[in-house]
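What follows is a structure written as structure tokens; I'll ask about it next.
A protein chain is absent from this complex, but the other protein chains hold their places.
Letters A and B name the chains as they come in the text, with residue numbers starting at 1 for each one.
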Amino acid sequence: MDAFLHQVLAGLATGGIYASLALALVMIYQATHLVNFAQGEMAMFATYFAWSLINAGVPYWPAFLLTVIFAFVLGVLIERVIIRPVENSPVLAVVVVFIALLVILNSVTGWIFTYTIKSFPSPFPAEPVFGKYMSAHEGGAIGVTLVVLLLLYAFFRFTPLGLALRAAAQNPESARLVGIRVGWMLALGWGLAAAIGGVAGMMVAPIVYLDPNMMGGVLLYAFAAALVGGIDNPAGAVFGGFLVGVLENVLGAFVIGNELKLAVALVLIIGVLVVKPSGFFGKVFVTRV
Amino acid sequence: MKLVPIAALLAVALASPAAVAQKKYDPGANDKEIRIGNTNPYSGPASSYGTIGKGIGAYFKMVNEKGGINGRKVVWISYDDSYSPPKTVEMVRKLVEQDQVLLLFQTLGTPGNTAIHKYMNSKKVPQSFVATGATKWNDPRNFPWTMGFQPNYQTEGRIYAQHILQNNPKAKIGILYQNDDYGKDYLKGFKDGLGDKTSMIVKEVSYEVSDPTVDSQIVQLQASGADTFFNITIPKFAAQAIRKAYDTGWKPTHYLNNVSASVGSVLTPAGLEKSVGLISTNYLKDPTDPQWKSDPAMMEWEAFMKKYYPEGSMTDPFNVYAYAVAHTLHQVLKQSGDNLTRANVMKQAASLKGFRPETLLPGIRINTDAGDFAPIESEQLVRFNGVTFQRFGPIIGK
Partner (left out) sequence: MSRRQLIPVAVLLLAACALPLLVSDYRVFQFNLVLVYAIALLGLNILTGYNGQISLGHGAFYAIGAYCAAILMDKYGVPYWATLPVAGAVCLLVGFLFGLPALRLEGLYLALATFALGVSLPSLLKYHHIEKWTGGVQGIVINKPEPPFGLPINADQWLYYFTLAVAVLMFVLAWNLLRGRIGRALVAIRDQHIAAEAMGINTAMVKSLAFGVSAMYTGVAGALGAIAIQYVAPDSFNIFVSIVFLVGIVIGGLASISGAIYGALFIQFVPNIADEISKAAPWAIFGIFLLGFVYLMPMGVAGAVRMALARLQRKAQNR
């Protein structure tokens, strides 16, 4: 029983990692109706920016803030410069642009910072606070993810800007008609998603160590988490992240062994999606002919 | 007048075929240069090894600036194969058939080297000092053109198994291994070393390089009640494993594979105080180990890094490895003199007697002969005391 509890808690800790990136994916989907495959690499790149600042002597929280701003600006720039030219191209062409972004960021980061792993500091105390089951950082990271979730939820639900953002993504023509600057809404969405990604990266790096391939393995889980929770629902994405983390750990430890836990976890998730195509908490869309 | 016939005779004698015939070349070598080919994972999941290819390139840049090898400049041609065997095959064919290299050196990774093994031997091009610890490269009878370099993984696994049998015969062993050829090779050696006592292993868990963390695996191992831990992981996951084990309060006797036995790249990120007591083996000097601070060979290495490979990490033992292995090829090519045929290069590579790049640990030598294509076969057990890897026990192996 103790072992089971331990695995569940470890799963929540890793799930927190997936959840934080899943939030960024949901954000970008809300703003553009596209899933950005380069989200993980953008998060990783922002984290390297933070590492450079901290390495140069900047204290943690100012570096954190500067990184969030940097990530936001980076997201906006990417949207305006790289994504804008393909705004009206077929969806798959945009996907290829995402892939291009992914390889460029990964390759450039490796070139500038090399591929040797680096440690990244944590703002939380080093002593385990939750007993031996979860380190203070892991707990803190989950806390940060929940705070971001609340902020996102409030933003979309209670602010006019959030509403404008969603409108611009859902129905660009009508949004333009009511005076929404759709182009800048898209850029804003990208900026916010990148900023969330930056926070995710800084929470993840102390656990998995910083290297250019840090987010590669996380992306699939985050993608699955976002979909299983409902791609348009931030709370669902966080729930999905925890679910995927716990499921993977429990399957690996007690059911199927570590070799196949990825395959089985994914089969289960896809099974959920086959039965409930909008995920657990997503909205069901009805298409009219 | 009589001088002319004598001078003419002298001139003829000096230019005689006997004198010129001493220079023998195969494709890739001539009076001016020696072309050396290589593939390394500069991108993809194994990209942390790519620093080895860069380090070797920097070494030969230094050699060229100092006049080259026997007056010939080294042309170092290294391609990225992203650790993907089809790419390795393609790039190696390019190196051999298009770039016309004299030999291949330090091609990295067991799968890639497996994919080109037959090709290299059928083309009779040296596949020299391959960068993998797999055991199958020491087979001169069937594959006379392929040679390994580092102590192989199975031998190392056996060393740990024997240490456990001698010091803790009632141990309950838990193993974490990477689910690929490297991890499985260590596992096999370890199990072979335990002989009929493999029941001492109470839990064996694997992980993939694409996994974000191995925390779940550590929790599983702790739950199994193991009091001894054989940790077969690459640096990123080794650091995670060491830290997680400590944080969950699990204090096993911890054996760490040599690939990750680095104070700078692994123990420091994990936490030096969390790594006390770690046992591993070493054959190279660790660049962050304070005991080598004034060691002349390591100081020479540091100067080399600063001048020729400044973007390389000074704490990464892969960069010391690159220096040592490049030095070894340097020696082989020097020994080959003007006879730069592929056959002679292999012959010289198989004639190293007690050769020591000084970045090797004291007492460890490189020995090869016609039946022994494993250059380094000795290792030293080391234990981390919080500051440095302290050597203990005898040098094991040949």
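Assume contacts are C-beta pairs under 8 Å (C-beta built on N, C-alpha and C of every residue); 3 or more make two chains touch, one makes a residue touch a chain.
Keep in mind that what you see is a predicted model, and the values were worked out from it rather than measured.
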Out of B:A115, B:I242 or B:A350, point to the residue that touches the absent chain in the complete complex. B:A115
Contact with the hidden chain, among A:V218, A:I231 or A:A253, goes to A:I231
Among listed residues B:D181, B:D289, B:D316 or B:E379, the absent chain is touched only by B:D181
At which residues does chain B meet the chain that is not included here? 42-45, 78-80, 82-86, 89-90, 93-94, 97-98, 111, 114-115, 117-119, 179-181, 184, 208, 210
In the full complex, chain A touches the hidden chain through residues 35, 82, 85-86, 89-90, 92-93, 95-97, 99-104, 106-108, 110-111, 220, 223-224, 227, 231, 259-260, 262-263, 266-267, 269-270, 273-274, 277, 287, 289
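Just so we're on the same page, only the chains that are shown with their structure count from here on.
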Rounded to the nearest whole Å, what is the centre-to-centre distance of chain A and chain B, using the mean of the C-alpha atoms as each centre? 38
Within the complex, which stretch of chain A touches chain B? 2-3, 6-7, 10-11, 13-14, 17, 106-107, 110, 114-119, 128, 132-133, 135, 204, 207-209, 211-213, 216-218, 221, 248-249, 252-253, 258-259, 262
Along chain B, where are the residues that touch chain A in the complex? 43, 45, 47-48, 50-51, 179, 205-208, 210-213, 215-217, 219-220, 222-223, 235-236, 239-240, 247-249, 265, 268-269, 311-313, 315-316
